[in-house]
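Left out: one protein chain. Kept in place: all the others.
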Amino acid sequence: MFDKKSIKKIKEKKDEWEKNCYKNLLKKHPERKGKFENLSSNKIKSLYTPEDIKNIDYFKDMGFPGEYPFLRGVHATMHRGRLWTMRQFAGFGSAEETNQRYKYLLEHGETGLSVAFDYPTLYGYDTDHPMSRGEFGKCGVAVSSLKDMEILFDGIPIDKVTTSMTINGPAAIVWAFYIANAENRGIKKDVIGGTIQNDILKEYIAQKSYIFPPEPSMRLIVDTFEYGSKFVPRWNTISISGYHIREAGSTAVQELAFTLGDGLEYVRWALKRGLKIDDFAPRLSFFFNSHNDFFEEIAKYRAARRIWAKEMKKMGAKKSRSMLMRFHTQTAGCSLTAKQPENNIVRVTIQALAAVLGGTQSLHTNSMDEALALPSEKAVRIALRTQQIIAEESGAPNTVDPLGGSYYIEWLTDEMEEQTYKYWDKVERLGGVIPAIEKGFYQREIAHASYKYQKEIDDKKRIIVGVNEYQIDEPVDIPLLKMDEKGEERQINRLKNLRKNRNNQKVERNLDRLRKVAKGDKNMMPYILECVHSYATLGETCQVLRDVFGEYEEPVIY
Amino acid sequence: MKDIAEKVLQGDPRSIARLITLSENNDPKAIDAMKKIHPHTGKAHVIGITGVMGSGKSTLIYELTRVYRKKGKKVGIIAIDPTSPFSGGALLGDRVRMTQLGMDKDVFIRSMGTRGMLGGLTSAVYDVVEILDASGKDIIFVETVGVGQAEVDVIKIADTTLVMIVPGLGDSIQTLKAGVMEIADMYVVNKADRDGVDQAVAEIESLVDITCANKDRKTPILTTVAKKGKGIKELSDEIEEHLKYLEKTKEFEKQRRLRYEAELVEIIRKRLMNLIFDESTFKEKIEDLLDKIRKKEIDPHTAAEEVLSKIIK
Partner (left out) sequence: MSKKIRVLIAKPGLDGHDRGAKVVARALRDSGMEVIYTGLHQTADMIVEAAIQEDVDVVGLSLLSGAHMTLFVDVARLLKKKDMEDVLILGGGIIPEEDVPKLKKEGIAGVFGPGTTCEEIVSFIKKNVKR
């Protein structure tokens, strides 16, 4: 992009500036810290110039939005054409309560739905299972059967609005609930749109809500790719996630490297099954975190797009849609504080802005009470307004990739890409993604990074406003979400009645058929749908798979 | 402390745990109890398991315990992890892989830190083995620190010592240097579904050929995939065989004698060190001597002689 003579001159002039203007000021006023490092421990210089990006070829390395390598954006117009989807992750208590919250959010301007399930549901247990004790509805909505799904979306136009469901171990079954509910409402499978998270690799690495061991889990996931590409074409059958890896304590570079590495692993498994890359790749989607270091996050999203495009091309993708990376972003929960929670509104704003400038397709902004409880109505409304203010008032979405060409951003983007490939080399040498997981590689990296981060905070080398500096002694005084205390009882009764009133012979037969198919190698989705349509519960269906596949036990790494 | 000894003999978990703690902390209350339970020991088969970190020791013990439980045997497991030489603390992480077992009334699992002992075994282990033995355990596993180098001590305490190898973990045989490889009563190549199994087995075979050339028992080599439960039955059969071999050839007596010798030495050492460095009568004298050594007024050997002369009258 720059000719050699100009670069040489810039270097000369910069050296001059450094020796004189810069050093002279340093003598009188030293910089605030000895060294400046971002959250991935990359050293940040005081100034970036064209010299730092002298090797960039605009056409090869940057290009135009909507075209390979998609560095500047996946669509030609990006947010000028369509704003990102405002999709607030929500769910608590029983389906009735959450249904109310969805209606509230849609009323206040959110443009997509996102379902948070409670722990028993995430693990494939019904509300009345012994392991569910005390957990009903506490961190998401309880969905034990098709009946709950019906109540959850009652009165909501699921043919017009898309739904993202954060579910992994039993994702195929919960997706089946959604599909069956739509069908029962007369809405065809090829009309509904949405996403299931369905990313088991990051469960093993970070979020830990896995059920079965890797091989059968991967098989189930490829089953959903296959089924989706044939029958539910508007559905993203996976949301390859870095959010949780980051929340578990990884750095931004690790988030980037591990997530994209997982993505490529899914592609490999699908190809091994015999699926054609251009048939399923367009429906792969991603999910990133947006943490505190503003510029690092923006560089991360850009690097992600370019790396993915390059790798998909290497894998043999021919269609543009197979190479462009679409992603949802959530602002970093782990960066929010319990002390002076109002400050979190500010943190979330910065993080949300980074996601927008980074070109996200969809965004969830956390509520200020994140570190205290599930969001109250007021808190979630402010979070939604944050997005709306950025959209309508800040001017940020009015041009594509506004930070493109910044010497700092382009340098950092390249740097993060390079470091990603270094991580991939390490994983290669360990035998690949799944062997690396079993050997505890990712978990060790994450444990190390999270310990380092905490030490920096404890030692005050890293300041968290209100926590280790600028503290006040006032008690926290914001209203917290209260849930319906009778919800659990209602749910258990609902399950009792469901089991009594359905055709139990049909359920048995369907579960049996699923068991046989699970032991074989046919695609399980149609059989799961049959079970679900006959009102087999989540727990019953999942138990069949547990019996056949077994349960995963993790290697514990500190 | 008659109370606690009796409860231990009855198999009460709380008392077993409590006595172990007292013993680990060199609490004088433990000594009486240990004296009382000793006549009731000697029945348990002590199996030592050693190998580098990541070789799957805990998983193997879990699987073997299940086999023994099916046969109605009671099992004790001592899982030892390294104590940090800097902080004095330890992350005892072996129990994690065995949590299901802990709920079985006839299985007792205790995690211990090395607390500064080289050789991979904490000095209290001898007491812990006796405690578990006296409480009625038929089998006692001693799982040692996965450092792989200085773990030779486990041979003194165990009747049967298993050395675990994993193919592809660096230089599988070289990582366990000479001393460690020779202590094995049997070798277990775990994670045998990985590449490099045949090579690992071949390497061990050539070692066995050399070391067992003039012995009447050739050290067996077994392969397992502990996580999948493969090869476990064969392994437990082989362990039974070894026990029979020990009894038949009176090796058992020799082995026990080794253990008691090591134990006696260890108790004497601990008590002496306790006397000299911890009890106030000597502490001042020691402080004084250390000061003199630093100032070069006296040398360490002479200082030692001074201390010893006070004890050995």
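Letters are used for the chains, namely A and B, taken in the order the chains are written, and counting of residues starts over at 1 for each.
By our rule, a contact is a pair of C-beta atoms (placed from the backbone, for glycine too) under 8 Å apart; a residue touches a chain by one contact, two chains touch by 3 or more.
None of these values were measured; they are calculated from a predicted model.
Considering the full assembly, B:111 is the residue among B:65, B:111 or B:255 that touches the omitted chain.
If you put the hidden chain back, the residue from A:271, A:315 or A:556 that touches it is A:556. Residue A:249 is the one among A:194, A:249 or A:375 that touches the chain missing from this view.
The residue from A:34, A:134 or A:274 that touches the chain not shown here is A:134.
In the full complex, chain A contacts the hidden chain through residues 119-120, 122-123, 125, 131-135, 138-139, 207-209, 247-249, 334, 337-339, 371-374, 446-447, 450-451, 454-455, 457-458, 464, 467-468, 475-476, 480, 554, 556, 558.
The set of chain B residues touching the chain not shown comprises 13-14, 16-18, 20-21, 24-26, 83-84, 87-93, 95-97, 99, 102-103, 108-111, 113, 115-116, 123.
By definition in this document, only the chains that are shown with their structure count from here on.
Centres computed as Cα averages put chain A at a distance of 46 Å from chain B. Those residues of chain A that touch chain B in the complex are listed here as 439, 553, 556, 558. Residues 54, 91, 93, 96-97 of chain B are the ones touching chain A in the complex.
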